[in-house]
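One chain of protein is taken out of this complex; the other chains stay put.
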Amino acid sequence: MKPLIEMNDISKIYDNGVVANDHVNFSVNKGEIHALVGENGAGKTTLMKILFGIEKPTEGQIIVDGKELHLNSSHDAIAAKIGMVHQNFMLIPSFTVAQNVVLGSEPVKKGLIDKAEVLRISKELSDQFGLFVFPDAVVDGINVGMRQRVEILKMLYRKAEILIMDEPTAVLTPQETQDLFKAIHTLVEQGKTVIFITHKLREVKEISDRVTVMRMGKVIGTVDTKDVTKEQIANMMVGREVFLDIKKPKISRGEKRLSVKDLTYVSETGRPVLKGVDFNLYSGEVLGIAGVEGNGQTELVEIMTGLREAAGGEITVSGKDIVNQTPRTIRMLKIAHIPEDRLTNGVSVNSSIKENLVVDRYFKAPMKKGLFIDYSVVDQATDELIKRFGIKTPNGNLPVSSLSGGNMQKVVVARELSSEPYVLIASQPTRGIDVGATEFIREQLVVNRTEGTAVLLVSADLSEVMSLSDRIITLFEGCVTGVFPDASKVTEEELGAYMLGVKQQTPEEMEKFL
Amino acid sequence: MKALLKTKGFREFLRVLLALAIGLSLGFIITCFVSKDPLASYKAFLFGPLSQLNRIGDWLEESTTLVFLGLAVAIVFSAKQFYIGVEGQMILAALVSGVVVLYAPFPPAIRIVLAFAAGSLMGFIWGVVPAYVKAYLNASELVSSLMMNTIALKLFEYLLSTYLQLPKVSGIMSELFPKEVRLVSFIPNLPFLAETRALWEKQTSVTVMVYVAIAAVLVAYLLLYKTPFGYELRMVGSNNKFARYGGVNVKRIIMLAITTSGLFAGLAGVHVALGIHHRIVLNMSAGLGFEGVNIAILAFNNPLIVPFASLLYGYLRAGADVMERTTDVSRELVTIVQAAVLLLITAERLLPVIQQRVTTQDDEEHLQEKGEANVA
Partner (left out) sequence: MSLELVIRSIFSTFFLASVIRICTPIILPAMGGLFATAAGTFNMALEGIMLWGAFTGVFVSAYTGNVWLAVLCGILVGILVSMILAVFHLEYGVNLVLGGLAINLFSSGGTVFLMYTLIGEKGNTSILPSLSVPNVAIPIIKDIPILGEILSGHPVFTYLAFFMVFVAYIVMFRTRFGTHVRAVGENPEAATTLGINVKKVRYFAIGISGALSALGGMSLSMAYLQMFQRDMSAGRGWIALAAVNLGARHPIGTLAAAMIFGLADAVANQLGSLNIPSQLVQIIPYATTIIALAVYAVQQKTAAIARMKKFQEAHFEDIKAHGETAD
């Protein structure tokens, strides 16, 4: 039987040289639930964006139901009966469920929208596919699970036969996840085909018929789900990492500098994101947090740096609890932060490099003199930092927008590291930047650690975590699943298993090493 | 030359020049359709203000008011707040300063100083409500400032006609301020300048407010570009998430930005009362509040450029006035020119065409040199 979807030899190379998909061959049979797994950056979302017409492949062809498709937009995809449910819902908050389902192609009677028909359509689809919703409810007030079902109904209204779901359970509670799985079974019973992007292996085993594993833009393999274990899938996902040649002198760690106790955070929609996280951070070590993005790392870092309020728990630094304190207070305790999104938080692109470098110190001596900022001191410091960190720019008065990504990140790093931090929190510090800057920044992190700073490294790049860290903890679904006191003695497979929730250490095992 | 073209400042300057050129050309085209002698009319427009001393005086006077207004708007716009309540702040400040000058039981010199302080402070206070509502409640500062403007105007009318109205006159106005509390001419009272002084005093009413305006420009510049507060304000304006991440108290800055700008708007009111009208009268502000927005935009929110923008607009307005009085073209032509200039300057996607052509070539060379390859 020929597959319903064939994606042959798909490659996608972006303008900046990034190879997101590398000669990918991917096929899906009609009526199956096909899981597409991989770590962040593996290329799975890109592949599905190509199938949904949002991206165009550099090479390769797409064949659906025997016909070759040339998709220029999502409308073409929808016309080809392909629907996609994104992670970020595209709903109109003040409209009802039914109105959202038919948005864009509302049924009309005598020039006016046929309200009865709108309700009927949404009830009919909801019943037919077992997707329970309140058709009259305003979307603003319904929970995430229902919102997702509305997104699915939208696609079904447009007669989608193929449904692509991008990490659908990322925002759901366990109960909602079960409801979703029931719905997916109903969809398939009615002849639909479902492609399911995820990194949660438990779910892959529970619901999929076949699974395709991707890593670094390539397909590693496609197997029948019943023929593999979670460990085997994890192995395929994680694979052999490239070890970086980073000189890390062996030192013994010093005193405890930061202590996280029972940290909890619940999202706006009630989903538990951090479920009682505990760990300590010591002087002179790099503690790496390994985990696929979306397991609570972002929120954890934001809480630690004062950008988000925790639901409960304590973070103690120098005897003070910094939970729910302002960023200024936290910085005054000499906690520095390299943010995961430099364009949003790390820099002000339209301001000059020198102004970006002083946001954490403009209000104290020596930069503040009397009522004013002494810009001669600022200029001098800027020149020093530009030299010391090798920022490629003719002078510090140019706006940050004139810099490349790598150099922008160097500005962030220069600022944070030059504050001689007591604790440094680095989140995805080398994401999206060139090789040279990456090497330099990693070196700097190690230098700081050797000089005594307590460094917390959060990174989706497993090789980075393994090469730079002294100690590693794995975070999965808001819980610490494992701690590894010696990073050099653990393998990728081990870490993969803990990162993906396949394995979990007991509290007793972890206690002594956290 | 290419290097010069690449600096942002120069490109923006070019954009202003281009916008002005197009605006003025548009004005001329319209004049051709409307006037029997377009050349003479436009000449009167372009050169009129310089032709007589009293016209130069009018030009400088109006420009002075515009400077304060422009500074006020430049400050809030630097923090990316769309607050346009300058009109209301100005009018109430004018009222308050007038009241102080007429009735405060102090010698004249002190009354004048108090009037300045009171006017400024009034501007500050009038900004508190919209400032708070935006900073801490995140409600639109645009709507609240528009409301405050109207409330201010009505309040002004009420207070003037009820408590300050001069009896037995037809217009709504207060007493004339006595001579001793009026601002003196801006030419110092030195023997060798006596003749010039007498001449200026007779034909114009340009007062020492000019010096206050210059001082205000310097204060605004220092505040915005040399103090920690100004730094915080500009960072909030350019990326408030970055400001928050860096430790700045964003809410407090937004509040202070709007209220501090009121200090300058208040001075505009003081000038209108003490320097121009010498009494409190209906329609004192003549809608100048919104002109402050024009000035700030023209000056790219930079206090040092505000006086030039003010002089420019003041000149155009004075020129329009001369044109109306001496030719058959009415002064409203200048509003058409101003509107066109405003649209063109803020049309960011329209004029950058020049920028792209100049810079892409060099950037390509740059990239090749560095041989940067991005790795995810």
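Letters A and B name the chains as they come in the text, with residue numbers starting at 1 for each one.
Throughout what follows, a contact is a pair of C-beta atoms (placed from the backbone, for glycine too) under 8 Å apart; a residue touches a chain by one contact, two chains touch by 3 or more.
Treat the numbers as computed from the prediction; the structure is a model and nothing was measured.
Between the chain not shown and the residues B:151, B:222 or B:250, the one that touches is B:151.
Touch with the chain that is not drawn comes from one residue among A:103, A:170 or A:333, which is A:103. Interface note for the absent chain: among B:133, B:187 or B:223, the touching residue is B:133. The chain not shown here touches chain B at positions 34, 82, 84, 129-130, 133, 137-140, 142-144, 146-148, 150-151, 154-155, 157-158, 161-162, 290, 293-294, 297, 330, 332-336, 338-340, 342-343, 346-350.
Where chain A meets the omitted chain, the residues involved are 74-75, 78, 90-95, 99, 103-106, 108, 111-113, 115, 141, 143, 154, 173-175, 262, 264, 266, 268-272, 275-278, 478-480, 507.
Convention: only the chains that are shown with their structure count from here on.
Contacts from chain A toward chain B in the complex involve residues 16-18, 20, 41, 305, 307, 326-328, 331, 337, 339, 344-351, 355, 358-360, 362-363, 368, 371-373, 375, 392, 399, 404-406, 431-436, 438. Only residues 8, 222, 226-228, 231, 234-235, 238-239, 241-249, 370, 372-376 of chain B touch chain A when the two sit together in their complex.
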